[in-house]
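Shown here: the complex without one of its protein chains, the others still in place.
Let's look at chain A:
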Amino acid sequence: MQPVQKSSLLFLLAVGLLAGACKKDEQNVDPTDDNEAITTATLSLTNTASATDVVTGTIENLNTSATFTNATLNLKANTTYNGSITLLDKTKTPTVDATEEIREKTNEHLFVYMYMPTGTTTSTMSVTLTDRDTNPAPGPYPVGLTTRMQTGATAGSGSMHVVLRHQPNSKDGTATPGSSDLDTSFPVVIK
């Protein structure tokens, strides 16, 4: 009966080992962490005629339910603005400036801006991308970190739709390739 004893001893030993291996790791819960969270988008517009006339709209909590309290851009009609966009990830400590990272990879990013008037109103706003990436011919292509925005003569309200397209190895100057990293809208009032 020796082997029986031996085997049962081994068995008990293994049970003990396995039972001892149970740790309560699951009770320490890690916070949720997104490598590419964007919590904050800020669109800052400077009147080309007056450097002190700066209009800023900020959308917070983009990665969850989004807060638009300070998002509205109050603009003057018939005015040209220099625009710049900043994206932040405040879930990290210290806060990560995603715009800086995008600036390093401009060859695969494109910001797409589109103004849409509310309802049947006819206010307009045109957007020109003023920066360029370093893609080889037929590039370079625009990026959209900096822009020139021109309001039309008609007062009214609308929204500036901003989409960040990620286009690795496929950027061709259009919005079609790639996928969206950011897709949001700033409310706009033109007076």
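Everything below uses one rule, namely that a contact is a pair of C-beta atoms (placed from the backbone, for glycine too) under 8 Å apart; a residue touches a chain by one contact, two chains touch by 3 or more; residues count from 1.
Methods note: contacts and distances are computed from a predicted model.
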- Message: Not counting the visible chains, the remaining one has a UniProt entry; which protein name from "Iron complex outermembrane receptor protein", "3-methylmercaptopropionyl-CoA dehydrogenase", "Carbohydrate ABC transporter permease" or "Cytochrome c oxidase subunit 1" does it give?
- Response: "Iron complex outermembrane receptor protein"
- Task: Determine and list the chain A residues touching the chain excluded from the picture.
- Result: 3-4, 6-8, 10-11, 14-15, 18-19, 21-38, 62-64, 66, 96, 98, 101-102, 104-105, 108-109, 163-164, 166, 168-170, 176-177, 179-184
